[in-house]
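What you see is part of a larger complex, with each chain still in position.
Every chain is named by a letter (A and B) in the order it is written, and numbering of its residues begins at 1.
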Amino acid sequence: METALATLLSPIILFFLLGLGAALLRSQTTVPEAFAKGLAIYLMMAIGLKGGVEMAKNPLTIEVVAVLIAGIILSFAIPVLAFAILRATTRLNATDAAAAAAHYGSISIVTFVAATDALERLGVEASGHLVAVAALMEAPAIISALVIISRMDRQPKDRASAMADADRGELVREVLLNASVVVLLGALFIGWIAGEEGTAGIAPFFTGLFQGVLCLFLLDMGLSAGRGLRNGWRQLGFGTIAFGLYMPVVSACIAAIIAWALGMPAADAALLITLTASASYIAVPAAMRLALPKARPSVYLTLSLGITFPFNVIFGIPLYIGMANFVAG
Amino acid sequence: MAETYAMKRIELIVERMAARRAGRVLQESGVTGYTVLPALEGYGNGQTWRRDADISGSSDMVAIVCVTSAEAASAALDNLAQLLAEQIGIVTVNDVQVLRPERF
């Protein structure tokens, strides 16, 4: 309860709510795309550096590797579950269901950061390697969704549906070398080799400003989520909207069991649970436009950005922290 | 007056994520160049999108302008038909006059 209130009164969440409210009231307030993209790169550099500097403090143990592998497996597995649920409970066709499922297997770095912020407000700090987990969980879900669809489509491919080599190359680069993977892993590595001392000169920029920049970014996220919700919710059936609310909790439970099995400390568990529960809204939509162009963005984006993201940021994070305390306790 | 020559102008309005694929289709069709212009917002199918209001950028469109010979334009249309069956977009062609036909 206390956690929930502390989360809700964080300026980060308040700015998100401000953006959400303004967009629902149809205000034309926007943050220019180029500026928001610049801030996103800043945020990923800052997250990566911080994680790398933390990682440099401890040796790479087998426990760390286990968590990395667990994250990858979760990212591969969640889409299979999400796809099955969507097909069983909604009228979405296979392509739409697979595309949406990919979003839930992948992660939202802003949700991750909001959880980190909530933990810090409670006076706890998670390990640096969770940033690596976040980066590694981006891509597997996309691969998983594409495997699901190619399994369904057993008829021999004609020229139209078979992907040209160049198109496949573009997709592979988009999945494995997209901006967030490159910057997050790159900055993590830089933080790791430069260490606390080596990054002292850049700390005022990347550490001191982090929370403030996040406020600005979340204002924009709120504006985007509100607009997406206003435009898109009518296109989603009741079952699909409900999915956007319970799926993160289902994912969270699975991640909680794994965190318990791995004996993760509470703060780390909270972040692994949050990552698993979060849904992508930048990297996966881009990959889906390349790989599954017939899937409708108005479905998967309204779900992940309009429903699941606000749910996670407002209600989910306190819940996931509670779950983590329970399994780690 | 400067002498002018007949060419075709293809304009393809297509999702941003499909622009590279469309560019490859144009290249394979034998055009010698094209230029991609950004779009700010749009309307279609009863829905509007707006670049600055959607952080995911998943509805962003671009306009691809390509000036080319009649043969290459015809090949490009054939090849684009297939792309447009899969990705969101429209294509138009019209007659234009150019200077320096050897450039196309």
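Note that a residue touches a chain if its C-beta (ideal position, glycine included) is under 8 Å from a C-beta of that chain, and two chains touch if they have at least 3 such contacts.
Keep in mind that this is a model prediction, so the values were computed, not measured.
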Overall composition (this structure file), stated as a label formula: A x3, B x3
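FYI, only the chains that are shown with their structure count from here on.
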Computed distance of Cα centres, chain B from chain A, in Å: 33
Complex interface listing, chain B residues touching chain A: 15, 17-18, 20-21, 24, 47-48, 50-59, 82, 85-88
Complex interface listing, chain A residues touching chain B: 23, 30-33, 36, 159-160, 164, 166-167, 170, 220-221, 223-224, 227-228, 231, 281-282, 285-286, 288-290, 293-294, 297-298, 301, 305
